[in-house]
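Everything below concerns the one structure shown next.
Here the complex is missing one protein chain, while the rest keep their positions.
Letters A, B and C mark the chains in the order given here, with residues in each chain numbered from 1 onward.
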Amino acid sequence: MRRTVSADAIRLAIPALSLAILLGAVFWLQPRAMSYIGLNLLFNLAVPIALATIAQMLIMSVNDLDLAMGTFVSFVACVTATFLSEEPFFGVLILAGAVAVYAMLGVVIHLRNLPSIVVSLGMSFVWAGLAVLLLPAPGGQAPEWVRTVMTMKPPVAPMAIVASVVIAVVAHFIVMRSSLGVLIRGVGGNQRSVERAGWSVLAARAAAYALAGVFAVLAGISLVGLTTSADANIALRYTLLSIAGVILGGGEFIGGRISPIGAVIGALTLTLAGSFLSFLRISPDWQIGAQGAILIIVLALRLLLNRLENRDKRR
Amino acid sequence: MRMVDRISRAPWIWSWFAAFLVWFATIMVTGGASTLGLSQAALTFAAFSIIVGIGQMFVITLGPGNIDLSVPATMTLAGTVALKLMDVDNAMILPGLITAILIGIAVGITNYALIKALRIPPIIATLSMSFIVQSAAIWTNRGLRIKPPSFLADFTTSTTLGVPNVSLVALVISVIAWFLLEKTIYGRWISAIGQSTPAARMAGIPVDGIRFITYVFCAVLASLAGYLLACFSGGAALNMGTEYLLMSIAVVVLGGTAVAGGDSNVPGIWGASLFMFLVVSMLNTYGLGAGFRLIMTGLIIISVIMLAGGRQPGAR
Amino acid sequence: MTDRMPKAIIDVADVKVSFGAVKALDGVSLAIMPGECVGLVGHNGAGKSTIVSVINGGLSPHQGTILGEGELIARFGINAARARGVRCVFQELSLCPNLTVLENTRILHRHLGGLGWRKRAKQVIERSLDTMFPGHGIASDRIVGDLSIAERQMVEIAMAFSDGGIPPRLIILDEPTSSLDASLAEQMLAHVLRFVASGGSVILISHILHEIITTASRIVVMKDGRIVAERPAEAWTENGLVEAMGSVVKGEAHRRAIRDLAEAPVVVEQIGHGIPFRAKRGEIVGLAGLAGHGQTDMLMKLHASSGADWLPRRDPAVTFVAGDRRLNGVFELWSILKNFSVASLGDLASRGVVNADAEVQRAGEWKQRIEIRTPNMANRMLSLSGGNQQKVLFARALATRAPVVLMDDPMRGVDVGTKQEVYEIIRQEAAHGRTFVWYSTEMEEVCLCDRVYVFREGAIVAELAGDAVTEENILASSFTGVAA
Partner (left out) sequence: DTSDKKIALSNNYAGNSWRQAMLTSWDKVTGEAVKAGVVAAADAFTTAENQATEQAAQIQNMILQGYDAIVLNAASPTALNGAVKEACDAGIIVVSFDGVVSEPCAWRIAVDFKEMGRSQVEYLSKKLPEGGNLLEIRGLAGVFVDDEISAGIHEGVKQFPQFKIVGSVHGDWAQDVAQKAVAGILPSLPEIAGVVTQGGDGYGAAQAIAAAKRPMPVIVMGNREDELKWWKEQKDAKNYETMSVSIAPGVSTLAFWVAQQILDGKEVKKDLVVPFLRIDQDNLEQNLAKTQAGGVANVEYTQADAIKVIEGAK
């Protein structure tokens, strides 16, 4: 049987390579990181980011963009640290409602043909306001079970790695292997052909948004599991981080070309980039700028590898 | 009747309508006594949003995906460097202004270089750039608040015939922007690119050149706003641009500019900027806290976009 | 009920469809019986794909009835058609390029879901591929976007013939072999024959006439939205078909006088595979051949090689008239006026400021000259009918000072009267030294050209000049061309 390396495999190879290079550099700078505890410290805060990145990826798979991801995760974190731990029933109800709101946004955006960017920009204010109302000052308490799950010490590999793998596998299964995932990506790839086969594109988009809501909720819960409490601004940076993660992972803004495994790798890469910088001991003045520089470098690397790939193809 | 009909379909009308409602609701609290004060304050502070909003509008007009997230950092860098250079000396006002503008030009050039040469999507290219620019601002003066030259401080904080000077500056810039958009070839071209880049290319428009100029223009307006804001508030601060990130996008969107590109609207920016200031004032006046303020703002943005309606089917 | 005559799977009667003023279907009746392969031929734009969309349920006709097994179907749509086993391979590829072969199979077969669907989808598509194209070598987990055009077409065809729950009964193949080489086409046609022999039905649309003659049992010829001839396949010859498709009234009356352009300088040139492309000053050069064989690419290349992406040019070297209005012609948000003037703003402005009066005046002149039917040029572009939009694009290009005009099948949806007017304008402009490079799918138009390049598979395969520019010669070169 003839087997060629698919574009998807190469698309995955690029982020994996970036991650490997970065990890190599970190190990070289800080050999202590090469241990069970070390890996956990490097990566455990990547877990919620990875979940948020998957959520953003689902939105991007239907050619939309969610600018409210960060405020939504913050909102979920506030709910988790308050209702979910004190009155679990209401907590679950609120979170289910939030997922329903996401599905509804998908419906509205599709029916009225609204730009997702504006709708989500508006929603970002709404979630932020709700979060501030819930927690005017930082606080709350992570539910015990969340804390237990997030601080588990599984044998062989640390929790951060196990969780990342589980997220990647589950997301891969839903998005790449299940019928629903195929349908959602089909909408991003060629909406007409999905319609021609008799499917409802509206339902597919609503499902994509709802799924994104679920992953974002998980991101908020797992975040509180790590930080033990919440505040209204806790995850604001997840909006841009999640978009960058999807792109780093080989996803594209349009065309339904996405990769859940790539997205998780992208999230890990971004987290690792931060550590790499702090191990470099850059002057505090330039520490912020270095984050921008490293984003540029990694994305430029992507371009370079893409070029190489195209050259190979032409050959 | 036709007049009414036409106006009700103008995309900027919603933001003006909302601004008026909020203004009215606020002055009613004092039975109208606060009319002049509130109007002056609104004009003053809207001016800065208007200036950055116009730059952002030009970029957004270029079509889907185009956005400049480096606006706040550019404001900060231009403000800090210019004030440091002028060092309270009235004779240095012009060199300071030129420096601020040069900073804008440099940021704009780098932004587009990242977008074009490295094919980084604008949203991430300008974000990365903003980190670097912010670092440069920290590095240049480590957050010291140097006072503006007295002439500039007076100019930016006083009024002419009851109208705040900064809003007059914003008015001049708006008129220029409106002129560029409505009367010049450049304006036609950015609108064409925003509606359909392939069609613009086939019509012989120098697409890359125009996109490049537009990113530079946006950064220059941001640096100008930074310069003015630093003078107005008595010194540059490292976080002075922060709130202008979402603000610059929100006023564009609320002002009736199409997010899908191609259609910009200068009057709408005024309505939206006044509204954004007034809504905070109103909610503060009524004693509502930060949470409600945010929720209301979000719901209003969504309502406006629902009312104004999405773009016709086929475009996203 | 006791009727022993088999009933038609689908029977459309007196169907009419129009897009604006274009009557894509003007009273078409067609019945497909079990166990027959209907060949459908006709010139570009004859309405073949439109009738396919009607039968497939994707398009509701404005008039006419649709019967299935002799019964009137009230709500005929995609799902009703699919339930009756109607399948379609569309002319433009319609798979999701970001999905794998078997994922596309899943999208097509709605009932394939549930646990282990991948295995079933794999079986379904591989069984079909293996029967139709033995030794195809297409792994079902490949991404469609990674496949070659031919492989994609094979997948689409095999998918249409596959059985994912509802067995296929009527398969519509709209130019299925346009990207397949001879041996693959052979394999496919052989399968069509087997399928028909086992009682299935096929509608086969193709511009490759001998395929039709050898495969179909009955051949229907369409022209301008009507069926103009219908006979059993044995009764047709290739020449007979070409004649039946061709225009009845030849464009002789409009043939332009042959001019001597030997002395004129070459103004554009493009050298690639096949015969090199050259156009001289004042010449009207036609690009002919079947649609999608590289003519538009040639125009794009000519445009790109003289375009300027960074700096505005005062004197543009070429200008372009789009055929695909939506994609690269119309600016939807703008008025007719702005759509018209966008390419010649340099001439209508001083120091970068557009002179509004000059603009209005120039637009007024052109509105009259090519009769743009609108009360006011300030109306929105989209308020115009398609044909009138096209006229605006024409005026846009002609109003520039560019010496070379590239035209990408620009007469789509333009009515006959207007066409004649535009032809006249082109003739005048050419006489004044403008060069036209004209891709057209309409034979009449190609015959207006001084010289014609015939394209096949991305390359120029024939050059016809002067009296040799005839419909017969062009059809002959485009169909026979240089076989792959």
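FYI, contacts are C-beta pairs under 8 Å (C-beta built on N, C-alpha and C of every residue); 3 or more make two chains touch, one makes a residue touch a chain.
Remember, it's a predicted structure, so these values are computed and weren't measured experimentally.
Considering the intact complex, the chain excluded from display touches A, B. For the options B:12, B:45 or B:270, the residue in contact with the chain missing from this view is B:45. Of the candidate positions A:159, A:223, A:264 or A:299, contact with the hidden chain is made by A:223. Only one of the listed residues, A:116, A:190, A:259 or A:291, touches the absent chain: A:291.
The chain omitted from view is touched by exactly one of B:237, B:254, B:269 or B:300, namely B:237. Mapped onto subunit B, the interface with the missing chain covers residues 26-27, 29-30, 33-38, 40-42, 44-45, 131, 134, 138, 141-147, 157, 229, 232-235, 237-240, 242-243, 277-278, 280-281, 284-285, 287, 289-291. Annotation for subunit A: contacts to the undisplayed chain at residues 30, 32-33, 37-38, 41-42, 44-45, 48, 131-132, 135-140, 151, 223, 226-237, 271, 274-275, 278-279, 281, 284, 287-288, 291.
Here is the rule we use: only the chains that are shown with their structure count from here on.
Within the contact network of the assembly, the step distance from subunit B to subunit C comes to 1.
Inter-chain centre distance (subunit B to subunit C, centres taken as mean C-alpha positions): 46 Å.
With centres taken as mean Cα positions, subunit B sits 30 Å from subunit A. The set of subunit A residues touching two or more other chains is empty. Residue positions of subunit C in touch with at least two other chains are not found. Interface residues of subunit B facing subunit C in the complex, by the touch rule stated above, are 183-186, 188-189, 191-192, 195-196, 198-209, 212, 258, 262-263, 312, 314-315. Across the interface of their complex, subunit C is touched by residues 1-4, 6-8, 177, 179, 182-183, 185-186, 188-190, 192-199, 255-257 of subunit A.
Residue ranges on subunit C touching subunit A, taken from their complex, read 58, 78-79, 82, 90, 94-99, 103-104, 106-108, 110, 112-113, 117-118, 137, 139, 141-143, 145-146.
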